[in-house]
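Have a look at the structure below before the remarks.
For this depiction, one protein chain was excluded, whereas all remaining protein chains were kept in their positions.
Each chain gets a letter, A, B and C, in the order it is written, and its residues are counted from 1.
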Amino acid sequence: MSATTIGVIGCGYWGPNLLRNFAENETAELRWICDLDETRLTAMARRYPSVRSTGDYRRLLADPDLEALAVVTPVATHFQIAKEALLAGKHVLVEKPLTTTVCEAEELIDLAERNGRTLMVDHTFVYTGAVRKMKEIVDSGDLGELLYFDSVRINLGLFQRDINVLWDLAPHDLSIMDHLIERHPDAVSALGSCHIERGIENIAYLMLHFSDDFIAHFHFNWLAPAKIRRTLIAGTRKMILYDDIEPTEKVRVYDKGVTTNRVSDREADYQTLVSYRTGDVWAPKLDATEALHYVVAEFLDSVRTSRRPLTDGAAGLRVVRLLEAAQRSIKNGGQRIPLTSLSLWERE
Amino acid sequence: MSATTIGVIGCGYWGPNLLRNFAENETAELRWICDLDETRLTAMARRYPSVRSTGDYRRLLADPDLEALAVVTPVATHFQIAKEALLAGKHVLVEKPLTTTVCEAEELIDLAERNGRTLMVDHTFVYTGAVRKMKEIVDSGDLGELLYFDSVRINLGLFQRDINVLWDLAPHDLSIMDHLIERHPDAVSALGSCHIERGIENIAYLMLHFSDDFIAHFHFNWLAPAKIRRTLIAGTRKMILYDDIEPTEKVRVYDKGVTTNRVSDREADYQTLVSYRTGDVWAPKLDATEALHYVVAEFLDSVRTSRRPLTDGAAGLRVVRLLEAAQRSIKNGGQRIPLTSLSLWERE
Amino acid sequence: MSATTIGVIGCGYWGPNLLRNFAENETAELRWICDLDETRLTAMARRYPSVRSTGDYRRLLADPDLEALAVVTPVATHFQIAKEALLAGKHVLVEKPLTTTVCEAEELIDLAERNGRTLMVDHTFVYTGAVRKMKEIVDSGDLGELLYFDSVRINLGLFQRDINVLWDLAPHDLSIMDHLIERHPDAVSALGSCHIERGIENIAYLMLHFSDDFIAHFHFNWLAPAKIRRTLIAGTRKMILYDDIEPTEKVRVYDKGVTTNRVSDREADYQTLVSYRTGDVWAPKLDATEALHYVVAEFLDSVRTSRRPLTDGAAGLRVVRLLEAAQRSIKNGGQRIPLTSLSLWERE
Partner (left out) sequence: MSATTIGVIGCGYWGPNLLRNFAENETAELRWICDLDETRLTAMARRYPSVRSTGDYRRLLADPDLEALAVVTPVATHFQIAKEALLAGKHVLVEKPLTTTVCEAEELIDLAERNGRTLMVDHTFVYTGAVRKMKEIVDSGDLGELLYFDSVRINLGLFQRDINVLWDLAPHDLSIMDHLIERHPDAVSALGSCHIERGIENIAYLMLHFSDDFIAHFHFNWLAPAKIRRTLIAGTRKMILYDDIEPTEKVRVYDKGVTTNRVSDREADYQTLVSYRTGDVWAPKLDATEALHYVVAEFLDSVRTSRRPLTDGAAGLRVVRLLEAAQRSIKNGGQRIPLTSLSLWERE
């Protein structure tokens, strides 16, 4: 088995992590590093002396010996670079969020399909030990019927100029929810506020509405005093508290719930009896392997075996759809934005 | 100075706490205990053998030697009992929320005013050491310009049949915010879901909209695996994290913030420079005295001196207005409900 | 079944709690309250109007209709009062520590035996949900071979004039260990320091030595900035972390351990292979009932059925033996004090 040749475009915050993981994966052969910034490019080139480096990503596209590349550039450039790469016959791994619009995401999916190339989005959290364990638990049905998903991701975060807090942080939690719950929301409503710079929300609340009583709510915030990353997933039988700040016991499964019994009370009068249940708490052991290790392995394997990756273009599109609708809702003061139910979920 | 004679109507969950605090306050003379439930009444009568007990609250109203009473009954009965009490010339302390509608609250305020009697609502949290300290800090201006208020109050709570999670938990956080921020929201939007019993929300998210970029958001939940009571109050210069679960360091003041400088960049092009500041954290010592001690003292003092209490009828009304609007918004799928700006804030 | 008549001697810090629990137990009939302090006595008498009250405990001893009494007085007086009570034919529950010397404890045990009366010590923690659950776990053998017991109980505590930090706090952890481990230490060594008042240690470290590699270590401290109550119980297969400050998940069982395999390495040279195991964490649901409820129930039941209570005189003696030896070690600069192995453990 010969190694897949890899190029990485973008060596900013996240790029070096991908570089390192590709370098450590023996089924990959790091062939190109690309960045517009001379200093960063030089630093990376020094770290990986055997790898070609350039400031022009089109040199990668033109290299017939390069099979696959990762796009780790600012969000606004994802579409253009990924499109050209797919047209050049490369397999593409794109940093989250996949694109800035639904149309762009759909075009990339189409392109990948037509060219028989892998399109994968780097929804990193999906590959963490915590989320993989929660996926097992949710899929086992142990939680009972799912009731709600509530996520808080706040911090005194890096203020960004090109995207707001929603496009920066929401892809994490939306991709986690999408992966765990596997349900389409019917509508989105969101509210936000711009305290630092006009037009760039630094705080946002997002609500997903579903066809039944299940709801999902999110709080994203760049201006919080403490770092909180906490998700609640409640079922009728058990509940999960996922605290990503905890060093080891990130996932706790609470054997707690509510039972409702409809009791016939003499004649036609039905009464509901609500009883609470509270039992043990269980913190399963989690795989502590760096998530990017699995991201890179999944990409390489799906390229090699021509199979659809776990976080494929459709997964990327689903998240972009929610972001786009949420942004529209914020601009309209929290208006509920319906999501036309496309066949986005199917992963056939 | 002769002690004020006191009657307590309702000996359920909260009543005994009020009884105990009145009994321990030497400016009060506990004269009547009232409850429909024979067992509870007997238990309390045994605990306070010198106090008259009855199942009929009208006996209290008819007692010319009774000056003041506390209404600690189910919410739906607050209005009727308080109204009759005011008409009978008694001073009245009402458990939160004051009433179930704005109209009722307004009528009680009117009645109290016309009869020259004290009407106070038991917004207990306002009297805690934590909230009183935060009031000092907010009023000092140290936080800078206020940006947002975010509160989470969740638990595997007692499911109630007569009220939903909003009417049960929101009065706490709304009264805290009302007290600390002293601003009128322009509108309310809220979303909720009924997972246990049709028509009774067990989870609710509430957003208050203001005339500027300040926002307030709340999460109330009876069906959560863990108990979280956490409030963030962010200003441009400092931020507060109030964690009511912490045994001692409930209030932390973070010397963190963002500074934005608009810099003239050559010609007419202005650029914003955002700089983060992160400094020490300070957890002020808090008065650990039971809040009800101060509630009772405030009520007795305002009765004695004929002054307006800190949490007067207007404070109760403001909270009921928000609850009523939030309930309406939930029923309308999160619609933004405008609040006609009455002169509710003035405490003249 | 007629109720057992009860007297409580001492209404200071702990007495009122015992009073309340006896009052709530329907197999007990509270007959006497006794305290030297007039104010406290009056307060308690008002709370329990049907109960006789006195400042002279000998009036209780002289009452032929009084069957049992609780001694909740300063430690130095336990022996004298309990002795007279046993001689007067009363069953006796004594606040921890049982006495101030081993001799006194032995005399009380003798007296109780000869008079056929119940002698019980109020080792409250033994009756908590946390300790009872840990007892189950330890007894199940799930922890494997026990390796060590490590306990920290520190706080900015009430400084006491009549006893030092050892006699104040150590009875808790020593009685917990005694109950859970059921092993006799061979020797005790302890170190302490008096920072506040000469002769009264406010910090003490205590080590129990056993016949094998098992060790037990304790840190007691009245002068610590934060409240820590944390016990580790390590076995070869699993480990317990008991954090009494945690509101609900006080007991965590870690599926962690070390496996050592002696491997024959070619000839006569044996090598040890050490492998670590780290698995799930489990926080069992705990009975949240107040421990004193069970203390009182155990006392009443053992009186009624003439059986030996769980925390009998021998349990009290074992703790006093450790305290006495530890105190001697502190006075001798940490010298190891051997414990002559009496047949103290047997609970025949």
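Keep this in mind: a contact is a pair of C-beta atoms (placed from the backbone, for glycine too) under 8 Å apart; a residue touches a chain by one contact, two chains touch by 3 or more.
Predicted model, so just to flag it, every value in this text is computed and none were measured.
From the set C:L36, C:I163, C:L232 or C:A297, the residue in touch with the chain omitted from the display is C:L232, counting the whole complex. Note that of C:A45, C:L223 or C:A297, the residue touching the chain absent from this view is C:L223. Only one of C:M207, C:A283 or C:L317 touches the chain withheld from this view, namely C:M207.
Contact between chain C and the unshown chain involves residues 147-148, 150, 152, 154, 156, 159, 189, 191, 193-197, 203, 205, 207, 209, 213-215, 217, 219, 221, 223-226, 232, 234, 236, 239-241, 252, 254, 256, 258, 260, 272, 274, 276, 278, 333-334, 336. Take chain B: the residues that touch the chain left off the picture are 249, 255, 278-285. Interface residues of chain A facing the missing partner chain: 47, 49, 227, 245, 247-248.
Please note the rule applied: only the chains that are shown with their structure count from here on.
If you average the CA atoms of chain B and of chain C, the two centres end up 43 Å from each other. Annotation: 53 Å between the Cα-based centres of chain A and chain C.
Separating the CA-averaged centres of chain A and chain B is a span of 39 Å.
Shared interface positions of chain B, defined as residues touching 2 or more other chains, are absent.
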